[in-house]
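The complex is shown incomplete by one protein chain, all other protein chains being positioned as in the whole.
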Amino acid sequence: MTDAEVFLQQLITGLSNGMIIALIAIGYTMVYGIVELINFAHGDLFMLGSFLALTIVGALGLESWSGMGSVAAVLILIASSACFCGTLNWTVDRLAYRPLRRAPKLSLLVAAIGASFVLMNLGLFWGGLPLDVFSGGIAAAAPKDFPDLFPDLNVLGNSAVQITRTDVGVFAVTIPLMIGLTLLVKMTKLGKAMRAVAQNPTAAALMGISVDRVIGATFFIGGALAGAASVMYALYNNSIGFQMGYRAGMDAFTAAVLGGIGSLPGAMLGGIGIGLIRAMSDQYVESKWTNAIVFGVLILVLIFRPSGILGAKQREKV
Amino acid sequence: MVAVVRRNPTAVMLLLALAWPAVELVLPLRFHIAGSLRTVFIFAILALGLNVVSGFTGLLNLGIAAFMAIGAYAFGILTCDTYPFQIGFWPALLLTLIIGAMAGFLLGAPTIRLRGDYLAIVTLGFGEIVQDVLKNLQAITKGMQGINPLPSPTCCASGGGWTWRELQGGDHLSWYWLTLAILSVCVLAVRRLERSHIGRAWISVREDELASRAMGIRVDRVKLLAFATGASLAALSGALFASSLSSTGEPSNYDFQVSILALCIIIVGGIGSVAGVLIGSLVMIGFNSIVLVKVAEWMQEVGWSSTSNVLASPNNWKYLIFGVALVLMVRFRPQGLLPPTIEDDPAHDAPDEPGALR
Partner (left out) sequence: MSPTIPSVLSAACLLLFPCSGTAQELKIVSSLPRTGNANGQTTSMVNGIRMAIEEVGGHVDGYTILYEDMDDASPQRGNWDPMIEASNAEKAAANPLVVAYIGTFNSGAAKISMPILNKAGLAMVSPANTYPGLTKPGLGEKNEPKAYRPTGTINYFRIVPTDDLQGAVAADWAKELGAKKVFVLNDRELYGVGIANVFVASCAKLGIKVLGNEGVDTKAPNYRSLVTKIKALGADLVYYGGTTQNNAGQIAKDLRGGGVRVPFMVPDGCFEEAFIEAAGAENLNDTTYITFGGLPADQLTGKGAQFAKSYMEKFGTEPEAYAVYGYEAASVVLDALKRAKSKDRSGVLAALKETRDFHGAIGSWSFDENGDTTNRTMSGQTVRDGEFVFVKALGAESPKDSTNSEPKIDPLNSTKGS
């Protein structure tokens, strides 16, 4: 591979990885924007989504579907994981967070940390199910192989630079979801209600908005995005494990803050930025410094832009 | 009696801790927890530091463990016999306090103006960077090997009468006294600080930054001081942690999970309250490293434990139990177990900060 090819390849890898991070991050930042909760459970929710996807792959034998069948298979997985994670996120909100709406913000944070442990443990049990896709559950904690529904064919033919069909799939799923979500927040009545609640819950309630319902809907949508992202993650990386939520959640949080809290385009930008930095650092620095470089860049950005890349300047309250 | 406990829960808890080893003498072996309680004390010092930053001053810090790591490694480098310094336990302990404060100052100086969760992620990122640096700069930190052996303090120690000698690794009672004594000194110091003009400035900044500024408080300087104090205490806890294990252990002993644990301690205990830090440490660390351990042990004894499938082993339930306990704790005591008294309660009047969704 020539230097230019290597650079191009890293660009593609970085973009794909970044898209997946962005997809998790926009679900994250929505909830974040409205309830101001650093949702530590988001990553673990995402993890459970991928476990559901793997279970469905096994139950329906999706591995053997080919051609357009595999596209259908992916759509089935996305739909089911999204519904599942959305519902689960709504339930977690209902049980763990909603009773704390009026409590100090930080106790909400602890509830999220607790929820994260619970979900992670559920993932451990899930991985121990005696199913063929989990290798009979011999080692519940071990990472699970996620079958390659799109064999990694290079869409560029025999070129040294590889764009696999999975890369294309990641783009094809992520971009419409991002656009759809932005439209939802900007154009629909629900979106307007969400923005109102984010601005001022008390005023929103006075205007007749059912704050709890709007927050519940936000948790559902945020969870659904995590579910969709989990399917793309599993297809792209071909392996899942019960502890993968930690890094995913951390990346999403970083992306959300880097972009500016509550800003959907910001979260996308942040996610893609992190993906690109990771790829370039792996190639041109050394992979052991990658994580430090990501956070170093984050700190630098925040020093110069204290509200993230696309975050609005916070006014001093008077 | 109840009134005394109400009025001064901190002192009561420290006195109970003082009495515990005597109680242990008459308890059967399985109830001996003094060895694990020293962990509680060490983490209480860490949480005290975090409480200064997040509790008094209201700055969310998700990277307090980084300062603990800095303390542990500074202590290791200053005392281990593979390094040229070897200055001994007590001088090193004092130096780690200063080094910790300096590290806090260095991180705080450029970032202290950031608001809310933006500062939180900077501290989180700093924690990750410290992890990577400790792992990667193997020539200095020995990477994952950890620095060992580390000296124990020479102090008045029990065991065949009280003598002035160097503590041994297995001397867990002496370690108990030592960590308890240092914790008590820290508690005293933090309470003094809390009631000094600095402490009032911290709380004032937490309650209303703009008004504080108008009153002539130099907000950035006050925040920075809180940051450095917290970092200094965290470094002290790191040094004690490393010394009590005779090894710094791996850098991942000071990772994000530890910061989260410290945060859970102060919130479960009652944010902004020194007594809360103590009870929070007891509850959280006690749960993690005493109760769960004992329960698993007991289940083995009665034969409820097997390795035949994932559900049968009690170890596989620990995350779930831990998580549910956290959720329930904040559900029923959102203000914490021992919240601060009303006049300096951060929660009683949380301002309606506007969020944003664009």
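For reference, chains read A and B in written order, and residue numbers begin at 1 within each chain.
Operating definition for what follows: contacts are C-beta pairs under 8 Å (C-beta built on N, C-alpha and C of every residue); 3 or more make two chains touch, one makes a residue touch a chain.
Remember, it's a predicted structure, so these values are computed and weren't measured experimentally.
Contact with the undisplayed chain is limited, among A:31, A:177, A:248 or A:264, to A:248. Within the whole complex, the absent chain has one touching residue among A:59, A:95 or A:141, and that is A:141.
Checked against the full complex, the one of A:66, A:188 or A:287 touching the unshown chain is A:287. Of the candidate positions B:182, B:261 or B:330, contact with the unshown chain belongs to B:261.
Although one chain is not drawn, its touching partners on chain A can still be listed: residues 1, 5-6, 9-10, 13-14, 17, 20, 117, 135, 138-145, 147-148, 152, 162, 164, 233, 236-239, 241, 243-244, 246-248, 278-280, 282-283, 286-288, 290-291.
Looking at chain B, the residues touching the absent chain are 25-29, 32, 35-36, 39, 81-82, 135-136, 138-139, 142-146, 148-149, 159-160, 168-173, 241, 244-247, 249-250, 252-253, 257, 261, 288-289, 292-293, 296-297, 300, 305, 307, 313, 315-316, 318-319, 321-322.
The rule we apply is simple: only the chains that are shown with their structure count from here on.
Averaged C-alpha coordinates put the centre of chain A at 31 Å from the centre of chain B. Against chain A, the residues of chain B that register as touching in their complex are 54, 60, 110-111, 113-115, 117-118, 120-122, 124-126, 128-129, 131-133, 135-136, 210, 256, 260, 263-264, 267-268, 271, 309-311, 316-320, 322-327, 329-331, 334-336, 346-347, 350-358. Residues of chain A that touch chain B in their complex: 30, 33-36, 38, 40, 95-96, 99-100, 103-111, 113-122, 124-125, 127-128, 137, 140, 185, 194-195, 197-202, 250, 253-254, 257, 261-265, 288-289, 291-292, 294-296, 298-299, 302-303, 306-308, 310-312, 314, 316-318.
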